[in-house]
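What you see is the complex with one protein chain gone and the rest in place.
Take a look at subunit A:
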Amino acid sequence: MKTNKKQKNQIPYAISIFLIALAICAFLWKYNYKYIPYWIIGIGFGVTLRYSRFCFSAALRDFIILRNIKLLKALLLAMMVSTVGFGIIQYIYLENNPIDYIRIPGSITSVGPHIAIGAFIFGIGMTIAGGCSSTILTRIGEGHAFPWVVSLGFIIGNILGANNYSFWYDKIISNTKVIYFPEYVDLRIVVILQLVVLMILYRIASGYENKKN
């Protein structure tokens, strides 16, 4: 066991990467300043994912395999925040525009067995790969080699999916219906209802955690 091995000082690396990020920012400022927010938000996302160890696949996997509920609770909280966020964005959009599934922010697609089949295949893949797309990108940033292979698998999977899309469309997707709740009920009521459902799930998760301890 080599517990006393000295660690390398990583501060110089951090400073040099920070300077490179700033240089790219300056470059974008000169050529296309619209990309600067994407660059900064992207780095922020990466740092947050790295230090929070937040992972969509781990949220469900840890609960099923290890009975660890922490990430599942974080996922439910994230869904609550995005419900409110998308509620506001869609409310502003629908005030001025008619309902058009393709144009409404927050991709609205049809519900049907194709989602269950896709989710099942993706779930198997991401559990074997050790994470979904966001985690894989974070792992590449951490310096692992394995996620590069996974990202190659992502590309191959996407190409195969795009290639076979017409099959799925003809057989399943064309027969399914898009259900968008604000068409039937007021958007504000839908947002509140969804928040209530998520809060109930959160309470159930907390109750499960307390019972276990």
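Rule of thumb we're sticking to: a residue touches a chain if its C-beta (ideal position, glycine included) is under 8 Å from a C-beta of that chain, and two chains touch if they have at least 3 such contacts; residues count from 1.
As a convention for this text, contacts and distances are computed from a predicted model.
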Of the listed "SirA-like protein", "Spermidine/putrescine transport system permease protein PotB", "ABC transporter ATP-binding protein" or "ATP synthase subunit c", the name UniProt assigns to the chain that isn't shown is "SirA-like protein"
Among A:18, A:33 or A:146, single out the residue that touches the unshown chain. A:146
Residue ranges of subunit A at the interface with the undisplayed chain: 1-3, 5, 7-8, 10, 50, 53, 55, 58, 61-62, 65-68, 70, 129-131, 142-144, 146, 212-213
